[in-house]
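Only one protein chain is missing from this complex, and each of the others stays in its spot.
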Amino acid sequence: MSKLTAVFPGSFDPVTNGHIDVIRRASKLFDTLYVAVGDNINKKTLFTANERKLLIEEAVKDLENVKVEVFSGLTVSFAEEKGAKVIIKGVRSSEDYNYEYEMAETNSHISPDIETLFMPSRPEYFFVRSSTVKEMVKFKADVSDIVPENVNRALLAVSDG
Amino acid sequence: MSKLTAVFPGSFDPVTNGHIDVIRRASKLFDTLYVAVGDNINKKTLFTANERKLLIEEAVKDLENVKVEVFSGLTVSFAEEKGAKVIIKGVRSSEDYNYEYEMAETNSHISPDIETLFMPSRPEYFFVRSSTVKEMVKFKADVSDIVPENVNRALLAVSDG
Amino acid sequence: MSKLTAVFPGSFDPVTNGHIDVIRRASKLFDTLYVAVGDNINKKTLFTANERKLLIEEAVKDLENVKVEVFSGLTVSFAEEKGAKVIIKGVRSSEDYNYEYEMAETNSHISPDIETLFMPSRPEYFFVRSSTVKEMVKFKADVSDIVPENVNRALLAVSDG
Amino acid sequence: MSKLTAVFPGSFDPVTNGHIDVIRRASKLFDTLYVAVGDNINKKTLFTANERKLLIEEAVKDLENVKVEVFSGLTVSFAEEKGAKVIIKGVRSSEDYNYEYEMAETNSHISPDIETLFMPSRPEYFFVRSSTVKEMVKFKADVSDIVPENVNRALLAVSDG
Amino acid sequence: MSKLTAVFPGSFDPVTNGHIDVIRRASKLFDTLYVAVGDNINKKTLFTANERKLLIEEAVKDLENVKVEVFSGLTVSFAEEKGAKVIIKGVRSSEDYNYEYEMAETNSHISPDIETLFMPSRPEYFFVRSSTVKEMVKFKADVSDIVPENVNRALLAVSDG
Partner (left out) sequence: MSKLTAVFPGSFDPVTNGHIDVIRRASKLFDTLYVAVGDNINKKTLFTANERKLLIEEAVKDLENVKVEVFSGLTVSFAEEKGAKVIIKGVRSSEDYNYEYEMAETNSHISPDIETLFMPSRPEYFFVRSSTVKEMVKFKADVSDIVPENVNRALLAVSDG
């Protein structure tokens, strides 16, 4: 069988330990794992797409088969471009699941040869959403144990600014 | 990266077109896919474990990298024995998901190096459970388009017997 | 348009005020409403199918377009026999919904021309299951306001017996 | 029994094959089915309320008992005005269901004599939301098999514009 | 054991009979119950934080151990300030639950000594959201039986204005 490439797409504004956990676990399964940082001009973000990419790259620099890239457009188009057969999504609650199931069906309709696989989030990361991290930082709550160290520094820098 | 082996476990009493769809799609992703037919002596089944194995083998005989085996005991033990890093589960509704999430966490606790990945069932197989198939056969309803042809023949033989 | 007939199937062991509410509301929409009392010989019930039928008939005797019948076999076969285009189901929680959705898809597969429609249970009947009623009676709890009066009398008679 | 009229309300921006399927199935049950196109001035839409109405009318012009109208205000007020006893809603996932259940209870509180009935979406339309259609069009993905032909033409015209 | 203080946080824009029911039931369990009215400058509200506070105070003025206060910032910080060990949340559907579970985990992570407890909403208040109340008022629907009398008067005053 030819090499298996997967894509892990998201906004990652910012990347959390929950995302990093999925990246580490997925990197053990696939020959190449692309972390695809969505650049959506209609969505206001705390960090630019390139900043988000650099934060992830630094946090997973020990993982040789992980590549981080910015993309815009459809996830399936990015996957096709990279020759990826798999889109991997971390899933937590059943509400997450309902949403992701619909997305997976949409993607399967557009590109039937690309499979979406769901990787269950570890329970300790159940509550760790990027939006929650930003809300916690806004109120000066400590997030050092739910984001990578470099992301924590970046958040403190932004929040002090 | 070394070859990637996955296990698709279940009772398969009998295998349905929903299962076959997951097997076909998963067989394109992994170097070897083991379909693991659970032999649970405490559970009454319509077909014996060996009959269920033979029905699956016949239905997917064109897929060279798929192996069908009977097992008892924990799924993770079977996976370890085969050198599989992945357990693949087909998931339909959010109720399914809640159940499978718990199973995946149990398995991850016992064998942290084996990942459970969820493959969303295609919507057209949403209602196709093995138990529904048996109920339909009991009431003489036609199941020829929701199970493989050889399974349909086996069901008619059992039901006429 | 020809007259519209609907079927409301269930075990009704015993009928509760939740069921009666669905029957009353549905009877205002359809020309004829069949309450179909399932007779499943493999399922142990508190009341016989005929007793359950009589209890419902007495409780809704003021509704002229409601007919109560015992049936066995598939609900869609009963519906076809009666010329019914609609199967009506009362639905409460999302867990109920997931189950009923699957049933509806199975039925639609067998008989594409019969539609299953879900009628939301009124919140005050949310917790009123037949099994809960029986459990409450077992422990001598009062059920007089969650079942029809004649059912309450029948339950007290059985429980004293 | 007097004639049974139903209302199928929505934004329909644009109408999809999922909506059309519900309209076709519901039109077989009710004497008259009103498709009620919500005109909400606070919500930005791709097509005007009147354009949406015309697109639906063209797509179901073969259904003689279906009438399409623009409305604003409460759905139950529109239903009362038309003498409709039923509001019909297509429901997909359990998340949909939770939302629609709440809406149905609100409507039942305002107008106790109007019943909301849920019609399960066919699985093949599970992922087909109007918002998904618009997102797909934005990225030049083909939507010709998930919207009616005239809607596809209208979408291409808007998207080329 | 020292006295038990609880916090019931929310936007309360406006307070509904569903909220009042939770306040009344919780006030019987705890020595002091703080109703904490969130003042979020980024969120547009119908009533100011102080108006919302006054409306609640008037509606529960017979409950001596209930105190109503405006707060901004994290709920757990407010709880710590008041020496409260419990945050109480009313929960309705499973969708509500998934959301509140995540919030509770976030709060538990920030302040491990404060417990979030969920109080199930009575079914008759299942559909009563503040946002629904405002939507109903906008369309001149009667809300007098789902909000306290003083809130109804305030809504009519605002709506006539």
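Letters A, B, C, D and E name the chains as they come in the text, with residue numbers starting at 1 for each one.
As a working rule, a residue touches a chain if its C-beta (ideal position, glycine included) is under 8 Å from a C-beta of that chain, and two chains touch if they have at least 3 such contacts.
These numbers were taken from a predicted model, which means no experiment stands behind them.
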*Shown chains touched by the missing chain?*
A, B, C, E
_From the list B:D21, B:D39 or B:E105, pick the residue that touches the absent chain._
B:E105
*Per the touch definition above, residue among B:D13, B:E95 or B:E124 touching the missing chain*: B:E95
_Going by the contact rule already stated, which one of C:L54, C:M103, C:M136 or C:L156 would touch the omitted chain in the full complex?_
C:M136
*For chain B, which residues reach the chain that was dropped from this view?*
73-74, 77, 94-95, 98-99, 101-103, 105-106, 109-110
*Where the missing chain touches chain C, by residue*: 93-95, 126-127, 129, 132, 136, 139, 141-142, 146
*For chain A, which residues reach the chain that was dropped from this view?*
93-95, 123-124, 126-127
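Keep this in mind: only the chains that are shown with their structure count from here on.
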*Any chance you could name the chains that touch chain A and chain E both?*
D
_Lowest number of touching-chain links that must be crossed from chain C to chain E_ = 1
*Please state whether the interface between chain B and chain C is built from the same residues or different ones, using more than half shared residue numbers as the mark of same.*
different
*Name the chain with the Cα centroid closest to the overall protein Cα centroid.*
D
_Roughly how far is chain A from chain D, centre to centre by C-alpha average, rounded to an integer in Å?_
35
*Quick one: chain B and chain D, Cα centre-to-centre, how many Å?*
38
*Determine the centre-to-centre distance between chain C and chain D, using the mean Cα coordinates as centres, and give it in whole Å.*
30
*Multi-partner residues of chain A (each touching 2 or more other chains)*: 94-95, 98, 101, 105
